Structures are given as structure tokens and as C-alpha cells.
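Removed: one protein chain of the complex. Kept in place: all other protein chains.
Naming follows writing order (A, B and C), and every chain is counted from residue 1.
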Amino acid sequence: MLPAIPAGVDLAFSKEDEKFRRSLRTWLRKHLPKRHDEIDGGEDLNFEGPAQIAAAKKWQRTMHDAGYVAIDWPKEHGGKAASAVRQTILAEEIVTHRAPGLIGQLGLHMLGPTLIRCGTAAQRKRFLPKILTAEEIWCQGYSEPGSGSDLASLRTKAESDGDDFVVNGQKIWTTTAHFADWMFCLVRTHADAPKHKGISYILIDMKTPGIEVRPLVQMTGQSGFNEVFFTDVRVPRSNLVGELHGGWAVANTTLAHERNMLANPMRTQQLMADLVRLAARRNDNGGKVSRDALVRQRLADLQIRVDMMKYHSWKQLSDEIHGRPASVGGAISKLVTTELNHEICATALDLLGDYGPLVGRSPHAEDRGLWPRDWMFTLGMVIGGGTSQIQKNIIAERVLGLPRGA
Amino acid sequence: MLPAIPAGVDLAFSKEDEKFRRSLRTWLRKHLPKRHDEIDGGEDLNFEGPAQIAAAKKWQRTMHDAGYVAIDWPKEHGGKAASAVRQTILAEEIVTHRAPGLIGQLGLHMLGPTLIRCGTAAQRKRFLPKILTAEEIWCQGYSEPGSGSDLASLRTKAESDGDDFVVNGQKIWTTTAHFADWMFCLVRTHADAPKHKGISYILIDMKTPGIEVRPLVQMTGQSGFNEVFFTDVRVPRSNLVGELHGGWAVANTTLAHERNMLANPMRTQQLMADLVRLAARRNDNGGKVSRDALVRQRLADLQIRVDMMKYHSWKQLSDEIHGRPASVGGAISKLVTTELNHEICATALDLLGDYGPLVGRSPHAEDRGLWPRDWMFTLGMVIGGGTSQIQKNIIAERVLGLPRGA
Amino acid sequence: MDFALNGDQELLAQSARAFLKAEASPSLVRRLWDDPVGHCSDLNAKISEQGWAGLLVPEAHGGLGLGMLDAAVLLTELGRCLAPSPFLSSSVLATSLLSFAGSASQKRSWLPRLASGEILATVAWLEESDRLDPTGTVLRARRARDRFRLSGSKLFVLDAHIADVYLVAARTAAGLGPDGVSLFAIPRGAPGLSLTPLEGFDRTRRLFEIKFDDVVVERDQRIGREGAAWKHLQRMLDVACVAIAAECQGGAEHALEMAVDYAKAREQFGQTIGSFQAVKHMAAECFAEIEPSRALLWYAAQAQETSNKEASRAASMAKARLGEVYARTTNKAVQIHGGIGFTWEHDMHFWFKRAKANEALFGSPAFHRERVAALSGW
Partner (left out) sequence: MDFALNGDQELLAQSARAFLKAEASPSLVRRLWDDPVGHCSDLNAKISEQGWAGLLVPEAHGGLGLGMLDAAVLLTELGRCLAPSPFLSSSVLATSLLSFAGSASQKRSWLPRLASGEILATVAWLEESDRLDPTGTVLRARRARDRFRLSGSKLFVLDAHIADVYLVAARTAAGLGPDGVSLFAIPRGAPGLSLTPLEGFDRTRRLFEIKFDDVVVERDQRIGREGAAWKHLQRMLDVACVAIAAECQGGAEHALEMAVDYAKAREQFGQTIGSFQAVKHMAAECFAEIEPSRALLWYAAQAQETSNKEASRAASMAKARLGEVYARTTNKAVQIHGGIGFTWEHDMHFWFKRAKANEALFGSPAFHRERVAALSGW
């Protein structure tokens, strides 16, 4: 018998990587909390109350103590300088074991790498350790009500006043702002410069007077996003990251990561596996729903695309590992994956018929109401992080070289 | 038992109209040629050789003698001043009986009404009678290679020289030009005026020296369209219709008709009925293809839209008959109908599997190869007469009031 | 020939729209969202005053004696504003079923009270299998001398918490075919009967589970002939299809209007988003689906007056098509709104949720397409 997939296209992991995976699995089985939903804020990081937040922080600390947090960071900053393969293995196992997400992920994935690349030594020393341990939780202050897709048109302004900036304005869609300790934030420091050129990247202590956080309830009924209002908020000049007016470039170093978070192929596979299980479990007139010819066609069509995006991610990962130029950026993954996730959930609702709309607290709800909630949440992800229309613009202009629109 | 559809929504025709339909049916059954394909050029008016052209002219003359040609024209010009209902009945019966199309339809539907509205008495007297009898066949010279969707950018120019215009340039997609006697044509008579404002509408004798007609073969392998080249073609000034430089308005009086020709709901119903018959006839593993659950879903989905467009056309017709303002123009019908026609044909190919691509001369071809040919031709109709993109622009801007694009 | 609304219907549409704009604004929808009842007795009373409760009731029984096209006109307006109202459950579905199945004396006894709004009724049909074919009706009504005893449960019953009487489909004979299904009128408070709300994401419409624990029913509570209710349920299914299709039509029209209005106002990249061709074409595609579907709806509504195969076929066509069009339109409308359309604060999600719930209610698009195929003789 030949191996599952032999060399040529080489899908084998090295012995060391396989060992990493095995010990991670062992560790996870041993340390995973009993009920994940008591510790996990879900994809929208919507933690319900201080007890859940405390539990989530503890989980990150446990993960950190075991050496599974920020493994991509350089060793001198507390990371493991792990390869892209190990990062992928970690992400896969986290999803496969349905381990809770990390409460400090915005610090770990967005601010941390930014400070490592653009921060001062003092900033790194001050902030990085507490990101790792979840002692300080970060939120991201980019989007504004008037600048959704058009981020560069943001208007929250920071005016110099002595050694401080004075910040006035409003941010929106601010995940975790209701319990975050700090915010990394894009502000306009030069009103007359062209749109991209007058923006700076600053760090704001959320306890500073003049900050008001209002939860923004989603159509799912959950909060998680917030609006944040700034009225004469004083921020020390030492909290500027990178050059003054140079914040656009600073932010762009980690913007791609946001797209990747939304296009996690493991998450899609998990959702699809749940759908297949649902179809095999539901009965329709004495037979499994999954025996229905129409259902089989829909499931197969979805499964094909789910698997395709898995292989596509392998291809992208391979290019990264082996230092080849990326053939395409994350726009395709963001576009295809978010729409696929929503379609998987919509298919589940269709299979469920009149049971589809029943929410978690209903005893007749399937999968504790996961499907209707995710059906809504996944549409939010089609919109967030750059709508599908924006991704298509990016593909057309940057990849296919078609002219920029008016 | 109640009547099929009782009053309220009133779908009954008047006694006189029903009588018109009955006598038309009787006439058609008696006079229909034995083999339509020997006389009918199809939707692309692609007549094969002089014998077919002569037969087609004879058919129009037979129809005319019986009073069934140009019934919408005023009586003083040889028409019947027939109501929209009668026109619809005529169109329905023509399609239902699969009677050949009229070879002179561009004269009957486009130039005739234009001359009646904008022509001089002399022009009407000279041209209208021979349009009715098919003694003179007309072609339409609007599109140019550089101006497809953007008709107003046309560049064929007509310069004044004494009592003549001198025409130079090129037209394309000119149906029937290879045997037409005359062309109604849009030309640029004022080079410096804004795009729409320097255009005139003139009539060109196709026998004039300097005209070259080259057939343009379609992807179906058939011709029907042509390119027409003009080199110093002299056209008497008396052949100008309407004002000099006022041709845009003249052409627009009948442009809507082109859209309607492409969106004939009867044609769609006929195509759908053919598809249903095909599915009922084909066998798959001992059972009719129409018993397959997937096929039934596709057929039902198509049938629903086909019927919907029929009712939609009734609604539009009713508004016209009763003098109510039209709720929407023909853009929806053009958009939906042409795409629906193409989808019906594509479904037929799918049902036929490996038999799908077989063309008419193959003994294994179904329906004498109609499906693959129409699958191609209907895509041409999605593009022609304003692409689907153009129709969506029209709906967005003129109906929904969204801003005009850049 | 005139394929259009008549003058009275045009008037009904206009007055209903004006009335509902004033009386059933989005703020009412929002206020009732978390309300345990989810209905406004004030609004219900005013709707009865308009005579709408008796719209489908013959004049002889105190109603307006109008038809399904009139009802569709009204339901289009109710669907446009998502008005919380028992009009669908009581005045359309239960009233129709009583008219189809009831004896002359039963109609005399029930219809005037339904027409005046004095009482509300609802239909209890579906069960755990969620199936609309005869196998879905399992609840057994066992005869015990002159009475029947019902045990089992019904699901997805509309407005059961405010209906005074339930029209319950139950089997009076063994088997799973169309024969042996009977109909009973059972008051809400009957001993042995209990209600559980089915919590769903569309809180503009309330559904319930009804449990029957040896509920005793007198013989005269049986509506129509014993074992012969199936064909009446089928005809009511057609009515339900048209009614929900009408709601979908109104809802889709409104959702697109909201999206178009937003696209004209919202600016990004220095221009209104409605000037981007991608947004324009999204809106145009929705409109090109919604506009012709109105003609399909009218045809299906009018065809109900004929009670033949074409009535069922047209009803299923309308339900299949409008259900999908509404769901697609609201999805696009949320996307055109961008992030704000995803918030609770904005009203858009009310329509988005209703659309998906309506798509499933009384049969999925696939169910109705198969029904169209069967009724077409394929």
C-alpha cells in the first residue's frame, strides 16, 4: 500500500513537526477546560461578564505557560520563532479540539507584531510581556462610522498639545473595547495632508478620562462590538508608534492578518463537518436527510469548495515556508471563505426547515442554536474586514491589473 | 365550476378579439408553409440563398394580402390601427403555430413607425408600401466596431456636398445587409457637437457605389450579421429623416422596440415547452429524465420564471391598453428574458449529456441540433441590444434613481 | 382584458399602507420584539375596525366577502411593515379552513365572530416531522363513545397564545395516508392542553408547541366530515402559499427601498455608494427579481378562486419564487448597508430574519418546486 499522498507534492510534515503536533494534542486533551463555552467568547470575542473574562484570561495564561502563545514571535520577545508550519499545526489543533479562542488575540496577532517591527525598545518592554500573559487586553481602533470600507478617510483627530496628543472623535466595530485595557488606534494628526498621509498610530490607555464605550448589539442579539467615543482624551506623545503621520504604513504591516483571521480554512472545515453530521442525524420521512438527492448535491458542492480552500491554503503556506513570492494575496481567501461559511450555515437552516430559526434557548433547537446564530454572524464576516465588493476590487486591480475605479 | 380566471384581474379577451384570434388560427392552419425551415431565416434572419429569400418574401406578401402585416400601423399607411391586444394575439399565434418570421421585420417594426412619426409625406409615399409587401427589404445601420454599448460614440460620417451627403465609415452587426435593398442609418454630420447632438438619420440605397457588405459569421457557424463599409457613398439630401443633427431623437422613437423583440415571452414559453418535452422523452436508466429529482427542480425553477415573465408581460400590456403610465420599461424584460432563454438552452444541453454538443447534421442529435445552436444564439441575445450590464445600469439609474456612473 | 388591481384594490393598498405607516411603525416592531406576547391589542382592535378580519368572510356571515387577491394586497402591506398581527393566522388561514371544511351551521356559528374580531383562531397542523404531506399528521383522536380524546403534540402553530380556538388536524383512523384526517375546534383553555413558545430569531411572528394530554373533545367540535379534512388542508396550504408570498413581496420591496435610500445617502471614497456600479447592479438585480414577481403573486392569488389544479400549481410557484427572492433581497440589502446593517440598532435585520423564516414556513422552495413538477404532470 502506498502512502496516503506520496512525494512530489510533498504533504508530509517533518519528524520534529509531527512530534510538536503530538505533544500539543496530548497537552490539549489534558488541559482543555470541561465546558468551552464558559470560557470562550466566540468569534466575536463577546465574553459574558467578569467571570467569563477571568476564565478566558486564565486559559491564555495556561496556554502561555505551556509555550503555545505567540509562537510566531521572535524568541527575544517571548515567542518561539516558530515556522509557518508549526503555526499552522497549532491553529489546526486548536480548531480541531474546539479549544477556546485566546482573549488577547488582537494584542498577540496585531499589536505585538507591529511593535516588534515598528515600536521603540521602551514600548516593546512596556507592552509585550503583558500581551503574552493576558494581563493587558488590547482592542483595535481603526473603523469609524464615516469610514467603513474607506479606512483612509478616518476623521478622529489627535492634536499636539505639549507632550500630549489630544484625541477627539469616534471609533466603531471595536471588538473587546468593553473590557480592554488598551487600544491601538489610527488617528488623523495632519488635517491638510492627502488622505493616507496625515494618519498616526497611537496607543491609548482605556482608563484615560474622556473615553466612553457603548456596546453595539449585533443582529444576533449579542454584543462584542462597541462604539468608542473620545472627548479631549490626552495621550502621551511617547505612545506614538512609528513616525508622526506615518501610521498608515505601520497599520498596513498587520492588516493582512485580519483578512487571514476571517479566512481560516480550519474553521470552514469544522463548520462543514458539523453540517454533514447534522444532515446524517436529521430524519426526513424515515430516512436520513443526507440520503436525499438534492441535499447530497448541495453538500457535495459545498464539500468540494471547502476542500479546495484547504488545498489552496496549503499552497499558500508552502509558498510562504519556502520563500517563494506569494501568487495571490489574502483577498481570494477572504472573499471565498466568508461567503462559503455563510452558505454552509444557510444550507443548515434550509435542512432544518421550520426548526431552522429556533434559537439556543428553545428545547427544539438543533446544535444549541448554533446554526441561526452563525448564519447571521457569517454574513457579518462577509461584510467585515473589507466587504466582498472591496475584495473583488482588490483582485481586479492588484492581481489582474485592471484600472483603478473612479 | 368557476371560470378559469374570473373578473377582478380580468384575463378575458373581448368577443371581437377572440374572433380575430379564431380567424387568424384558421387562416394560419390553411396557409402555413409545409416546411417552415425552408422559408424562415430564424431569429438572426439568416436566409440561405436566393430561393429561401424569395420564399420568405412570398410568405410576407401572403400574410400582407390576408391583412396580418403591420397591423399596428395607421390605416392611412396600409395598417389596421390594431390595438395592443390584437398585436399581442397576432404575436402569440405566430409563435404558437411556429409560423416563419417576416423577412421585412426591420422595415415593419423599426423604419415604418419612424417614417410615420418623423418622415416627410414624400418619404412615406416612396417607402412605406414596399415595406409592407417585402418588395424592399431594409437593414439597420446603427452599431459600429468602436461603439457597441456606447451607440452615441459612432463615427461613420456624412459630409454635405451640394445636394448630397458623402458617407464614409463602417457599420457592424447589420442583420440582413447581404440582401437588403435599403439601410436606415445613423451617421455623424457634425463632428464638433456633443456626442448625441451631431448625429443624423439617413436612408441609403444599398446599390449605391462604394458600399461593401461582408458577412460576419457567428459562433454558431451561421451568418446573418454583416459588416458594411462605406467609401465616398453619395446619399441625396432628401433621404434625411427628421432634422439635420437630430437623428438621435429620431432613432430613439423605435429603439424600445428592439428590446421588446428580444424579450418576447411567447418565444420563452415555446422554448420551455420544448425543454419539458425533451425531458419527458429522454430516458435515463429506464426512467424518464423528467422523473429525476434534480431535473424536476431545475425544470420547475425555470417554469416558474417563464410563467412569471408571461404574467409580467400581461401586466405591462394591460397598462398600455388602458393608458396607464408604464411602471417600468423594457429593461427588466430584456435582462430577465434573454438570460432565461440561455439558461433553458443550457439546461437542455445538461440533460443531453454527451449528446448535448451534437449538431444538426449528426443523426444522434436531438431536435435536429436546435439546442446547441440556440444555446449559442441566446447568449448572443444576452449581449445584443444592450448587454445585461447596460440593462442593469438602466434599471439602477432610470428606475431606482441611483446616480449615473462616472 | 386587464391584468391589474381594480380600483377597490388600489384603494385598499393605499389606505392600508397609510394606516400601517402610522400604526405599525418600525418602533412598534422594535417595542414588541422582547414583549412576551408580541402583539398590540390596540392595533388588533383598529385592524378589526377596518373590517379586515372579515375580509375573506362572506357578506352573509358579516364579512366583506372579498377574495384572495384582496387579501394578498393587504398582506403585501402587512409584510412591508412587518406589522405584528393575527391577520394571517386567524383571518386568512383559520377563516379559510373553516370556510372550506365547516358545515353550514358551523360557519354560521364561527364566521361572524371571526369577521368581527370578537374571537381569534389558528390552525394546528404540523408535528415533529415538520412534513406537509399526509405522513406528517400523526396526532391521534380516539373515539370514546360520543367524544374524541387527543394525545400528542403539534408544532409551529402561529399565534397560539392569543388565539381563542385551535383548528387541530388529527387522525380519527389508523394509517398515514390522506384518508382519516379530521379537524377539531378546541378552545385554548381546554383541560389537558398546554402551550410552549418556540423561541425563534424572527420575533415579529410567534410560533408555539401545543401538547395534548388526553384532551377531550365533544363530537360537535369536529369540523366537517370525519376523516375527510385532508383536501381542505391542501386548499388551505394553497391559501397559505399565496399569503406568505404576498408578505414576501411587500417585505422585499421595502428592504430594497431601504437599501436604495441608504445607497443614495451613504458616502465612501468621496462619493455616494449608490454611484458604484457594484452597488447599482446589486440593487438592479434585486429589482429585476421583485418587479415581475408581483405579477406572479397576483396570478396565484386570483387563481385561488378556481379551486382546481392550476390554483395549487400557481400557489406553489409563488411561494417557491417569492420565498427565495425575499431571502436574496434582504441578504443583499444587509450587504449594501455594510456594517450598520449588521447591528441590532438598525431595523434592517427584522426583514432579513422574517425572510428566512418565511422561506421555510408552509414548505421550502424545493418542496414547492417538486409540487409544481408533480402538478405539471412531469
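Heads up, the rule we're going with is that contacts are C-beta pairs under 8 Å (C-beta built on N, C-alpha and C of every residue); 3 or more make two chains touch, one makes a residue touch a chain.
The model shown is predicted, which means the values in this text are computed figures rather than measured ones.
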item: Visible chains in contact with the missing one; value: A, B, C
item: Options C:Ser99, C:Gln277 or C:Thr329, residue touching the unrepresented chain; value: C:Gln277
item: Among B:Ser153, B:Thr231, B:Asn252 or B:Ser327, the residue in touch with the chain that has been omitted; value: B:Ser153
item: Residue touching the undisplayed chain, where the options are A:Val85, A:Ile116, A:Ile172 or A:Ala365; value: A:Val85
item: Sites on chain A contacted by the missing partner chain, in the whole complex; value: 2-6, 8-14, 17, 85, 276, 279-280, 290-291, 293, 296-297, 299-301, 303-305, 307-309, 311-312, 314-315, 317-319, 321-322, 324, 327-328, 332, 335-336, 389, 391-393, 395-397, 399-406
item: In chain C, positions touching the absent partner; value: 276-278, 281
item: Missing-partner contacts on chain B, residue numbers; value: 143, 146-150, 153, 172-173, 216-219, 221, 225, 283-285, 294, 346, 349-350, 352-359, 361-365, 372, 375-376, 379-380, 382-384, 387-389, 392, 405-406
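Basically, only the chains that are shown with their structure count from here on.
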item: Far-end chain from chain B, centres as C-alpha averages; value: A
item: Chain centre separation (chain B, chain C; CA means) in Å; value: 42
item: For chain B, residues that touch 2 or more chains besides their own; value: 293, 297, 405-406
item: Residues of chain C touching at least two other chains; value: 271, 279, 366
